[in-house]
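One chain of protein is taken out of this complex; the other chains stay put.
Read from first to last, the chains carry the letters A, B and C; within each, the first residue is number 1.
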Amino acid sequence: MWNPTNKKLDLELVGFALIALLILVVLPLSVDAFRLNLVGKYLTYAFVAVGLVLCWGYTGILSLGQGVFFGLGGYCMAMFLKLEASSVANTKIQSTPGIPDFMDWNQLTELPFFWVPFKSLPFALFAVIAVPAIAAFILSFAMFKRRVGGVYFAIITQAVAAVLTILIIGRQGYTGGINGITDLRTLLGWDIRTDGAKYILYFVCCVLLLGSMFLARFVLSSKLGRLLVAIRDKEDRVRFSGYSVGDFKIFIFCLASAIAAVGGAMFSLQVGFMSPSFVGIVPSIEMVIFCAVGGRHSLVGAVIGTLIVNWAKTSFSETFPELWLFAMGGLFIAVVLAFPRGLAGLFTDQILPLIKRVGMRTGALPKPAPAE
Amino acid sequence: MSNSTDFLLALEGVTVSFDGFKAVNDLNLYIDKGELRVIIGPNGAGKTTVLDLICGRTRVSGGSIKFKDQEITGLKEHEIVRRGIGRKFQTPSIYEDLTVFENLELSIPRGRNVVGALFWQRSEEVVERVHQIAKMIFLFDFLSRSAETLSHGQKQWLEIGMLLIQDPELLMLDEPVAGMSVSERAKTAELLNEIIKHRSVIVIEHDMKFVESIAHRVTVLHQGKILAEGDMDTIQHDPKVKEVYLGH
Amino acid sequence: MSFDQKRPTGPSLSRRQLLAGTAALSAAALVSPHALAQAFPTAKVNTTGLAVTDTEVTVGILHSVTGTMAISETGSVQAEKLAISQINEAGGVLGRKIKFIQEDGGSDWPTFAEKAKKLLVQDKCASVMGCWTSASRKAVLPVFEQYNGMLYYPTFYEGLEQSKNVIYTGQEATQQIIAGLDWVTKEKGAKTFYLLGSDYIWPRTSNKIARKHIENHLKTKVVGEEYFPLGHTQFNSVINKIKLTKPDVIYAIIVGGSNVAFYKQLKAAGIDLSQQTLLTISVTEDEIDGIGGENIAGAFACMKYFQSLKNPNNEKFVAAFHKMWGDKTVIGDVTQAAYLGPWLWKLTVEKAGSFDIDKIAAASPGVEFTGAPEGYVKIHENHHLWSKTRVGRARTDGQYDLIYETANLVEPDPFPKGYQ
Partner (left out) sequence: MFMGYSLGELGSIFAMQAFAGLILFSVFVLMALGLAIIFGQMGVINMAHGEFMILGAYMTYMTSHIFQTYIPGAYPVYFFVAMAVAFIVSGAAGLATEWLLIRHLYARPLDTLLATWGLSLIMQQAFRSIFGAREVGVELPQWMMGALPVTDVIEVQINGLFVMGLTLIITGAVALLLYRSRWGLQVRAVVANRTMSGAAGIDTRRVDRLTFGLGCGIAGIAGSAFTMIGSTGPTAGQLYIVDTFLVVVFGGAQSLLGTIFSAFTISQSQSTLEFFLTGSMAKVLTLLLVIGLLMLRPQGLFVLKVRR
């Protein structure tokens, strides 16, 4: 009764249902396989946006390096797929058959040790989550235990993104360098490049995204979710209520990173390659804008925002490539200046009251049930 | 004196300096169980710094702080809180984006780790406890309100309530009536008198009338040192205190 | 190899029709395009549903117009558009005007893949001229192979690749490196080399080939090898190392903005390129525009084309280019290679008598283009071009003086044995 959070969450559930309807039913029925694959790619960015809602929207931790975790997840998946594509039969012409082509070009004669476990799918799937989560843990543990926050943290995540990009590009014998890991073909013998496979992967991606959203929703609606808001609001007060603030920040940052990593893995599967251009600073900041446009406080908003911005990017850059950067920059500024709560905020602040007024008048809309 | 174990809190030889400036200098302060101590002093006397030192927000440069005869210097803030020390800030520090209920609920000293918070259940007992405190701080009718809509005085009460729900053995209040209306002040004094029945309290306050209405024992700080200590009457007639407050 | 032997025995064209077509072709200047198009009915020349009508054929142009690569790719777009308009003026391809759809890769590799897919799947482009960086080519390659498209790729690159669906109109690494090193050793008596590069696959692979050639064939010495992150702007430390090791030749493969910083700092450090031999394979006339001619004058570049080449083809090409894009635009090696793309495609289509990708792929080897600004080029079995290697010396006005060119066309060898 005195808890408006629950009302909001009910609305959120409606939003979840609408998104599910959109991505599981409407889009597959209305667009062709090519466009649907594009949507699938956008949805992988939505994972990052969902993670950003957790750590930026709710907890106030702005990371300008989420591409790092998206990339790590993507690379873990791509490593497995690449090894499968590099069977001895497929790589007969190489001087060392059975290793990925780029290793052969770089005179590697055997698989580097850290690649070996990626021959196993269970390990690769585990690594998709674990590697980014561990990386996020190390970074956030070091930073949050020392209470590095705000702008400092944002810049450091940027530096981390720069470091990882340089490393991946520079160690090309182990990573595929600037070209990335390309030409991924099959998953346990199943050809992932066919239209049929892309359909299936699209739905897998949707289901995982919805799963991540529900997981995020569960976290946010728990007491921990309210604590995150409290940390964003008055970090010191939380500390003086006996909580170890660092632990919570670390937890949410790792969770956000792990979710981003799932997106990265789905990206590798759907797009068929992974490259350092998703790890760097620019893509990382772009992912923040997806989230900001949709609404940093809203899971539904973040997903919708990602879809809209990417759709706009694709169609805009098809028709007015020169104008795209103006549009993107303007969008950044407009959202930050005028709609800090994004589209979701616009909806709850402007449109919803309107609907309610109309609803009240006609009596069509039942009042939300009391929470307790 | 320092060997005694009767004190709830004992500061001995505590010093802290900021870039050479000694904000607190060789301070000794002892708080008994069940005592209400008021600390007064002119601006810059080091009052808030003393509270910061006790609750771990600022690290001491030298000296020792013992709580229940155990050293607490060097502990993390949340660990000190868990030992039983609560702290209210000068400007009301509450979670403006949450409701009053949620503000209080988050302050309940359970489910304080990540897993505990994730699987926290809002049981009958929790609701009851929140209601009980809310009544005490005059905010029962406001439980579902967002905290940012409260008046300044109500925010101060809410923060006190958030401390009470922790049930600390030592409660430290930094200017609890600042910015309150006269009637709110009276209510706050009433509230404090209720609170101190069960615990020790340190209050920093400027408002002498308010101090008179609650004080048991008063410590006067000046330039990081104790200038005088005693009951209200003695202090008010101490010539050194008069000089510090009125002398210039 | 003979034309007829190579032609697949599909149901498309009878020998008689083909001969008729060839006759028509040679008379293209006399016969109206319409009549030519009738000689090659659409149903016959397009059996796989490409965007070919009786009057038009659609091709794609896929380069970055935005983002960091836009600087480099602009020239290629201009050259491709020029070639297309010239082909159209000359009657088109099999009597059909070329219509192009341009897509922006946005300097972003998945965008390239996405746009490549759009050009092939939605627009049914009969061929695509495009890509610049290796990363973008690697990203689109599976798309071209999966949807059976044809890509004309203009940039000199590291090699180690060969595809039925790509024609590489630039040099692979050995074509650019080996003759240049031979020349500098012979002419300058170079004994020691300092290898520099931006840190990614092309400079690393190229330097590797260079090192093998230097150590194993020339029996001289590499005294240093260094890589810098893309966009690096501080080269004073490495310049000190160069001063320390005093190499006979600085072999530099630095790209992008780093290039500008490197040559400016080299000059500022008092390394005079009229005294110190510097050989680069990454600085075309385009790059000099940004570096400033006075900063790089005296350096040697190993390319297959320079704007200053003196031959009738090139003079016509440069004039046409300047007429279309302004007098100030410079033309670099890659721009010229991009210009070859549409022409080679046209010649191949007319040789195959069909737009079908499989037939083009099969007909490509042996296609000759005598009108190439660089002189004469021919497509090799491995879909790369036979072309000459040339060494030029940078002048202060941003142009190169041709110093040396190989006597014969150099065979492309994307998987060079002994150099990997």
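Couple of notes before you dig in:
We take it that contacts are C-beta pairs under 8 Å (C-beta built on N, C-alpha and C of every residue); 3 or more make two chains touch, one makes a residue touch a chain.
The structure presented is a predicted model; accordingly, all values stated were derived computationally and were not measured.
When the omitted chain is restored, the residue from C:98, C:260 or C:309 that touches it is C:260.
Of the candidate positions C:108, C:161, C:248 or C:286, contact with the hidden chain is made by C:286. Which of A:77, A:143, A:181 or A:238 touches the hidden chain is settled by the complete complex: it is A:143. The residue touching the chain not shown here, chosen from A:20, A:325 or A:346, is A:325. Of B:9, B:23, B:81 or B:220, it is B:23 that touches the chain left out of the display.
The chain not shown here touches subunit A at positions 60, 62, 64, 142-143, 146-148, 150-152, 154-156, 158-160, 162-163, 166-167, 169-170, 281, 285, 288-289, 292, 322-326, 328-333, 335-337, 340. Taking the whole complex into account, subunit C touches the unshown chain at residues 66-68, 70-71, 74, 199, 226-229, 231-234, 236-241, 243-244, 256-261, 264-265, 267-270, 286, 288-295.
Just so we're on the same page, only the chains that are shown with their structure count from here on.
Here the spacing of subunit A and subunit C, counted between their Cα centres, is 37 Å. Of all residues in subunit C, none touches 2 or more other chains. Across the interface of their complex, subunit A is touched by residues 55, 57, 76-78, 81-82, 86-87, 89, 93-102, 105-107, 109, 111-114, 117-120, 122, 143-146, 159, 162, 166 of subunit B. Taken in their complex, subunit A has these residues touching subunit C: 34, 37-38, 41, 93, 95, 101-102, 104-107, 166, 169-170, 172, 177-180, 182-183, 193, 271-273, 275, 277-278, 314, 317-318, 321-322, 324-325. For subunit A in complex with subunit B, the touching residues are 1-5, 219, 222-224, 226-227, 229-230, 232-234, 236-245, 247-248, 251.
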